[in-house]
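If you scroll down you'll find the structure; I have some questions about it.
Subset of chains shown; positions unchanged.
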Amino acid sequence: MYLHTQLLINEIAADEPDPAAANALQEGLGGQFGEMRTMMQYLFQSMNFRGDPASKPYKDLLQGIGTEEISHVELIGTTISQLLDGSPRYQGKKSDPVDQPGAGGATPLKIALDTSNIHHYLVGAQGALPVDAAGNPWSGSYVYNSGNLVLDLLYNLMLESTGRLQKCRIYEMTENKTARSTIAYLIVRDQAHENAYAKALESLGVNWGKVLPIPKTNAEQFPEVKKLLDKGLQSIQY
Amino acid sequence: MYLHTQLLINEIAADEPDPAAANALQEGLGGQFGEMRTMMQYLFQSMNFRGDPASKPYKDLLQGIGTEEISHVELIGTTISQLLDGSPRYQGKKSDPVDQPGAGGATPLKIALDTSNIHHYLVGAQGALPVDAAGNPWSGSYVYNSGNLVLDLLYNLMLESTGRLQKCRIYEMTENKTARSTIAYLIVRDQAHENAYAKALESLGVNWGKVLPIPKTNAEQFPEVKKLLDKGLQSIQY
């Protein structure tokens, strides 16, 4: 059973709207290796988890991380919504007829014709969509739950690592502070989850020695990330 | 931000495994009008909800119901998993080599060839899948969030009503007690949500007078449903 408290899991920094950054972040929300995927994959893995009491700690791990991922969906979705908010005004003039859209034949939504995903303006009302950065809708076929514990954990580790790789790439695509505050936070939490799954795999026999973190990208070079690492955020498991 | 407590939102009754019923319930989980849909639709509608403080109660409503829907996903997913648990043994003999699957060339999974969705045995390990009863994976294109409040609420009301209609049909497909305990609970909660959206729409000008509930199916005829209605479950909003 799930509960909700009206508090985001991390604060979103204020900056100008930025539709192009918003679209890149869609990969982190609705992409094959984004937050909707981790959330759903761990939810299914824990719902389908059966077996003797000795394996209960593994179920708890999946359920715990899975619950945190719902908050990640909420965080990145809200960030995208904020990045799209008022975008037409942003590139137009303050005096453009936003409140009376199109009154008298004006075209305040013209910006949509040149944007990364026209659906942000046409199907949604300048808000997040359950799609990736190329516009593909999220698909249930992404979810992996083989029922073999080692394989499920191995996939999860690879999933978190790929998520972290993609978020490092998104970080290198934009300087927008709203986008970066969320991306930096998610990079560090991905690392925490990588560690948690690696530790679980070690308890089952794998030695991860020199291979983690994946990707090797020294994320400390990203100022926003360094700040969070200095706080030790990557070592906390909720 | 979301929290989880290891308690299902409703108890699941014990009965024999039943793969055919499990497959019908997949529509209620991963179908176009199932629990994954309501959960995601309300989550996106609340993440993208902006506007003046006066409209905050509508955002709270969406967020509240949306959170309950995550628990519905957990409930129906766990029910499906339980309905599939041990199914091969169920139709085979007690002495079948379940612990040593296939030892010496045996075929304990033969049942899968004749089941509604072979993926329950082949891709998953006899657990719930994010697909509908015909095997279509859940799609992000289902989510509706136009940004027009009346339209969003109208769609939500129609969505809950269609969910209720389909669950009434599933109820009429199986006598399995495990399946029915969950289906009956979800039928009554759908009605509660129908009422909540109708009341919200009334506050915006629609008069629903004689039209609810949809469908007219007198669910009191279903014994499991009647028990819950007698408790007044349809009038509670979490």
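By written order: A and B. Residues from 1 in each chain.
Quick note on the criterion: a residue touches a chain if its C-beta (ideal position, glycine included) is under 8 Å from a C-beta of that chain, and two chains touch if they have at least 3 such contacts.
Please read these numbers as outputs of a predicted model, since none were measured by experiment.
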We see 2 chains here; how many are in the full complex?
6
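In the analysis below, only the chains that are shown with their structure count from here on.
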Using only the C-alpha atoms, find the rotation that maps subunit A onto subunit B and quote its angle between 0 and 180 degrees, to the nearest 5.
180
Averaging C-alpha coordinates per chain, one finds the centres of subunit A and subunit B separated by a number of Å equal to 25
Contacting residues of subunit B [partner subunit A, same complex]:
1-9, 30, 36, 40, 43-44, 47-48, 50, 63-64, 66-67, 70-71, 73-74, 77-78, 81, 85, 123-131, 137-141, 143, 145-148
